[in-house]
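With one protein chain held back, the other chains of the complex are shown just where they sit.
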Amino acid sequence: MSAIDENHLHADPAIEAHHPYAGATGALMPPLQREPARTIFQKGAPGRRAFMCPDMDVPHVDVSELLPERFRRSQAPRLPEVSEPEIVRHYVGISKRNFDLDSGFYPLGSCTMKHNPRLHERVAALPGHARLHPLQDPERAQGALELMWNLQHALSEISGLPHVSLQPSAGSHGELAGLLLTRAYHEDRGQTRHKVLTPDTAHGTNPATVTMAGFEVVKLATDANGGIDIEDLRAKADADVACLMLTNPNTLGVFDPNIAEIAEIVHGVGATLYYDGANLNAVMGISRPGDMGFDIVHFNLHKSFTQPHGGGGPGSGPIAVSERIAPFLPVPVIVRDDEGAFELDGDPGEGVGSKSIGRLRGFQGNYGCFVRSYAYICSLGGNGLKDASEAAVLNANYLLARLKEHVVAQYLPLAYGDLCMHEFVLSGGPMKRELQIKTLDLAKRLLDFGFHPPTVYFPLLVEEALMVEPTETETRETLDAFADAIAAILKEAAVDPMIAQFAPYSTPVRRLDEVAAAKTPRIREALS
Amino acid sequence: MSAIDENHLHADPAIEAHHPYAGATGALMPPLQREPARTIFQKGAPGRRAFMCPDMDVPHVDVSELLPERFRRSQAPRLPEVSEPEIVRHYVGISKRNFDLDSGFYPLGSCTMKHNPRLHERVAALPGHARLHPLQDPERAQGALELMWNLQHALSEISGLPHVSLQPSAGSHGELAGLLLTRAYHEDRGQTRHKVLTPDTAHGTNPATVTMAGFEVVKLATDANGGIDIEDLRAKADADVACLMLTNPNTLGVFDPNIAEIAEIVHGVGATLYYDGANLNAVMGISRPGDMGFDIVHFNLHKSFTQPHGGGGPGSGPIAVSERIAPFLPVPVIVRDDEGAFELDGDPGEGVGSKSIGRLRGFQGNYGCFVRSYAYICSLGGNGLKDASEAAVLNANYLLARLKEHVVAQYLPLAYGDLCMHEFVLSGGPMKRELQIKTLDLAKRLLDFGFHPPTVYFPLLVEEALMVEPTETETRETLDAFADAIAAILKEAAVDPMIAQFAPYSTPVRRLDEVAAAKTPRIREALS
Amino acid sequence: MLAAIGVGSLQEIFDRQIPAGVRLGRALELPDGQSEQDVYEHLRELAARNTSVEDELSFLGAGMYDHYVPALIDMLMERSEFLTPYTPYQPEISQGGLQVMFEYQTAICELTGLPVSNASVYEGPSAVAAAGYMAKLHNGGNKIVVSAGLHPHSLQTLRTNAYGYGAEVVEVPLRDGVTDLDAWAQAIEAGGSEISAAIFAQPNFYGAVEDAAALSAAAKTAAAGGDASAKVPVVIAQVDPITLGILKPPGECGVDVAVGEGQSLGNRLDFGGPSFGIFAAREEYLRRMPGRIAGETVDVDGRRGFVLTLQTREQHIRREKATSNICTAQALNALAGVVYLTWLGRSGIVELGELLLARTHYAREQLAALDGVEKLHEQPAIREFALQLDADVAAVRRTCAQHGVNPGVDVHALSRRDQDRGVLLVAITERRTRADIDRLVAVLGDAVAAERNATQANRMSVPA
Partner (left out) sequence: MLAAIGVGSLQEIFDRQIPAGVRLGRALELPDGQSEQDVYEHLRELAARNTSVEDELSFLGAGMYDHYVPALIDMLMERSEFLTPYTPYQPEISQGGLQVMFEYQTAICELTGLPVSNASVYEGPSAVAAAGYMAKLHNGGNKIVVSAGLHPHSLQTLRTNAYGYGAEVVEVPLRDGVTDLDAWAQAIEAGGSEISAAIFAQPNFYGAVEDAAALSAAAKTAAAGGDASAKVPVVIAQVDPITLGILKPPGECGVDVAVGEGQSLGNRLDFGGPSFGIFAAREEYLRRMPGRIAGETVDVDGRRGFVLTLQTREQHIRREKATSNICTAQALNALAGVVYLTWLGRSGIVELGELLLARTHYAREQLAALDGVEKLHEQPAIREFALQLDADVAAVRRTCAQHGVNPGVDVHALSRRDQDRGVLLVAITERRTRADIDRLVAVLGDAVAAERNATQANRMSVPA
């Protein structure tokens, strides 16, 4: 705070009202959040413990008889030595150093931070789901297989594509599956193609996946409307192109108006069209990737279908594909016999999976996520899903409009278009130039207002980008409060940009030295 | 803060280290905790909702046909109109304005704030327990009845008294049961007695219960050692005394050395001896009320047996009694037949409950609490309970010793004795006189150090009392940190008493105007 | 640690404080401690020997009901911040709990139509007893008139408590399923100024909707006998909160104090507890109410905040002069209650009430159409009703159980009152669908028929 002149902070009443010093007495951080970070390895004392081992109820045999010395560990791993109350306090304590969706607005663009209903946690925890072994015989796991079957059906209907594999573990895993399917599809037709087209608005996982799947990235330009530059596409679409990966609406929140033409061009050169489903929340029940011409779609169950994010997972990234891709789908596939019984077929003789690329992971995928997303789909129903997408788009457009009303538009113009789908991207360029605060500063200052900032500096082609996705589960009051906060910060910056430049002030730690962290990585606690 | 001269706050390095301004930057309260309080009734918007009603699947009949107009409500109650995400955010948000046992040290004397193992929540939530209807036929509730039977047995063994009723809902409810039993016992012997003796150290529930049970309170003095003044007892014990209610160790943390003599005097006049079990945590497996001569004991399962307190309940207050009291116990009683099957007997022909005082509440008591406390007893076992009491007493004495080491003893002397049982009472008298800070100030300043204060201003006979009960589940490091905090506050007060007088500074609200609250009570949100 | 204390051993600490004569010279005779998984398995095994409402189609009610508890309640109740604090003695760090109490009080006031509510008492029946005690404190009367329509547990609990605080309980019978208004008025008139309280249940134990306004008015008129300054009894209604979305609230029926069992509101069954008791009243009773009350105030900086207020009613301040001895109450359960009411919301509580009303009507008509089954009364019923069976209820229930159906409560087994023989009390919650009700009708119909045949056969085989 030394950098800030306290006096003029209070110059403008509007600033004062939002300033963290407003009502400064009684506004100091609670001690438990202020404590310096100590890891669990720095707590406890020798001999302390939480675990009480069940009785050694079998005849004693010396360990050395069962496990020869040379295979044995000589020193116990230096795990913590703490009591159960210490564990609880430690983790409850550090949990309070997290911001979370249940506590506030989280308009992280491209991440679809929609409310996570607790019913889903309840049903996922039922022992029949949570304590079901993945290798239980299918006859005795019929409920699970039916759930997966139903979920596949729903995802198929939502995407407009006939076949689904639930196996991939997250969006990027789905992308990998998609490109391996593409490879197999082309090779099956005797072709080896090398290139995959990705627009410059693409999420980083798209190009990264291209490389991992053994292809080469060819970038496509974005046109003035925020869609694919059709001419660029035409120029680059050739017989060596295996696939075009597209997000639609894309990461600018723009629904590509030329989608039909794009599909035609791509299919014209025999390539597959891949749909990155991270933004599906804009179009559920409104427009379907299959109907747009996509061959392969991944879903992020942890976005559109409200699997909680868990601070970075778990997720689940099922894929849906067209008929021509279906033979290559990962195994096992779920099949249903004439009596309605379900089976897992690891080696289908024909049809779906008959020329499978193989497995992408162990067992059947992240079933726990399936349970939650299936519960979500059951709760909303077909119409409810559409309502959700409509509300998501309405909320985004309303927030956009509110931000246009204020001084905001002058400093934070919308990067493309005038309306948006479920999210929109602002450019912080003018703000940076005219107010001397960067998008990063704005983001950090938002923390002092109790909001999670939008996604920043992505997509890359927008200068000082700010990508805002409110989702359908937020109220109008919240959107208004967020718009007001942005306006207040800009106004405050006009008076003194250092306030934002040095923000945040109300977090357990302030800006962290990321450069130092990467230079000499300390990625584990040093133990003695 | 205006009242405090910032400059000399930093005079002493020891103060500086603990002062809330230490590292002031980045130490402002997070915005979500700083927000002004708004109730759920002030949120939402007309028409918003979380609940979706199940289908009206039966033939439609007009409501007016089923419920005549004059019995019908004309306007819906003005309950909140909010979405599920709003409910979650609201309550998660306000939960963060609570301090809790899982977050920090909570040495609230007389309350036994020991760790609440999460296993107990897990087992209590099993549908076989949580979704068992209280009127389920005993044949189909054998597990529940067996659990209650086992718990009764354990409590009987721990208290040294042969018969147990689990029915009372909390400690004070147990007290009421105890005095009604006493009344019934005397009346059964043709006596109507009017007086109940309670020491001046007694918890408020004791005299309050005496009145509710139709008796008159007669106070007993405390002697120089902190025990009952035997002479006073002798003087007041007469044939009109129905009962002496005692806590042992008492609320001073003193185990009455004359307990045998006291029992003799009380029994000598034909009165019953009642044991307030709030302090049982000091003596489990070490000394038993039954062996001390008590006739009736209540347990606080939410103290000694770790039922979580829930911010003020639920609790559970089973009672154990001697043979002579058993016929009067509340009904129903659990009986076991020859084949080992359990039954609830509402009207026993002989023995326990045969001359019952009747019911004290609906059904069988707070079964959910029984499950937790039973799980606790199973986890610890007989020896573990003793270990717990030993550790509780050790921790209390260690903390007391640490507080004697410092300057502390000078300002906060121990009120009675030199050692203590599971808790001890300090007097803040000297502190008040010499440092100009009261026990209340010390308590409020402790909040800024991240500790829940001890019980204050109780027991009444100690000037500026501070009653400290650390419990066995705290580590030595925590006790040390607490002792250091007390020392630091006293040191700080020597420099500037206003710091404590105006504390706290780091809480969502600061000192509240309780007088105004009581004068013009606003006890519900005004709705329009 | 021992060195710091200045003792040589832990034993010394005890030896110096506890006389040898009262020390337990042996280990407690209890099983050894067990690992977490072993305790879990043991408790799971016990749970498995209980037939919960998940294990059969249950129509049990009579005070506690299998309403659906939304998942968000579990989540909130399990948050450490709500689960593990003590009563909020330090308001600066307890604003969460205090605000919940304040919101709870607001919701209960709205539901009951009464201006003041405390933050909870233990549960339903003891709330009735507590109201009786408050009435006695209020007007000094020593007789309580009570309708026989109260839940038997409430009646019994009231008697137990009244035995302590010295009041006589006078029971007024029912007629046509509801409190006999004449007998009610007569009992009150007869008691005169001795009557401290007049208590009825709404709906009553047999599911019948009482004419609350008439009962209240009669109580006041009978007592006053035309004398405006005469002492009148405190009119107490034991209400079922979940019906109050559609039922005229007690505050609009002349009731002074409304108490009730809160379990229906977002609390699980738990074999009978913990749940919470509702306690709301007219303004004039505020300073005699039992239990915690949260009040609004401001802090030194002018911020809005909440505190425990009117503590001069309470035991820790007033000791023997306290208006109640209650200390630990049911804060966490009341939290569930207010969250549940919030979840239902303003329109939801009405919709739910109407659904219960309709399903209850359907079930009642279908069942009453069976041979050997009759309605016990013709009064309106909202989510529970009594049937008179022409068969042994216990036997019928056993047969139903074999088909996985628990048709309801055997009232005689509960009340032990002769007039309750053959009475079955059937509860309908939103969890019981039409299909479930149809199944009940089929199974109960068969069971009654079989039982009647058996009895018939039995009779015939016995020589006259």
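Just so it is clear, A, B and C label the chains in written order, and each chain counts residues from 1 on its own.
Rule of thumb we're sticking to: contacts are C-beta pairs under 8 Å (C-beta built on N, C-alpha and C of every residue); 3 or more make two chains touch, one makes a residue touch a chain.
For clarity, every value in this text was computed on a predicted model and none was experimentally measured.
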Partner chains on view for the chain not depicted: A, B, C
Residue of A:30, A:80, A:327 or A:429 in touch with the missing chain, whole complex considered: A:80
Given C:71, C:214 or C:413, the one touching the chain that is not displayed: C:71
Residue among B:121, B:256, B:295 or B:423 touching the omitted chain: B:121
Footprint left on chain B by the chain that the document does not show: 23, 25-26, 51-55, 88, 92, 117-122
For chain C, residues in touch with the removed chain: 36-37, 40, 44, 54, 68, 70-71, 75, 78-80, 430-431
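We adopt the following convention: only the chains that are shown with their structure count from here on.
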A-C compared against B-C, more contacting pairs: B-C
Chain centre separation (chain A, chain B; CA means) in Å: 45
Cα-centroid distance, chain A relative to chain C, in whole angstrom: 46
Overlap residues in chain A, where contacts from two or more other chains coincide: 23, 25-26, 88, 92, 117-118
Overlap residues in chain C, where contacts from two or more other chains coincide: 33-34, 36, 70, 72, 74-75, 80, 299-301, 303
